[in-house]
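One protein chain omitted, others in place.
Presenting subunit A:
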């Protein structure tokens, strides 16, 4: 009945516990939330700026708030979600640090996916003297919406600096998980993290 989920979204879904509350930032047409609702009784909201995405969410019956993520997550109460997902959006955002802080504020667990700039083909194209164009960065330098590209290692460092601890990391390429030399061989990174401040006192789970 349910259409198969995009492989990276399926991985994210695998990280999310049944019955939890999820905020999906840049949720597009609500595919992930609709899947989570149907398979895991997950509730929550999507946030999307693009009207076509908003209409897509509405036609799937997914709660969606039309908003520009650059303006932050004001209005979402601190700690009100079990998971906050930001999938393939962070690289096009102006204020990356603010959104990470906001994710840590409103959610217990953050999940971010982004194109891994450390992927070998990207490195190779740079070595050859051109800006990389690849599966996860399918734009030319002059028309790309991506303004903050990073490697797996860069992102880890940013999270650490913002008081978060990574508790899971998956790297993929062409829909398959890469376990060997992930920062070199994976074009798409999925990172799950928690705020150190919040995780320390609660060991209930």
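By our rule, a residue touches a chain if its C-beta (ideal position, glycine included) is under 8 Å from a C-beta of that chain, and two chains touch if they have at least 3 such contacts; residues count from 1.
Note that contacts and distances are computed from a predicted model.
Novice: Which choice in "Homoserine O-succinyltransferase", "Glycosyltransferase", "Phosphoenolpyruvate carboxylase" or "Nitrogenase molybdenum-iron protein beta chain" gives the name that UniProt lists for the one chain left out?
Specialist: "Homoserine O-succinyltransferase"
Novice: Taking the full complex into account, find the residue in A:39, A:59, A:140 or A:160 that is in contact with the omitted chain.
Specialist: Hidden-chain contact among the options goes to A:59.
Novice: What does the interface between subunit A and the hidden chain look like in terms of residue numbers?
Specialist: 45, 51, 54-59, 61-67, 75-77, 80
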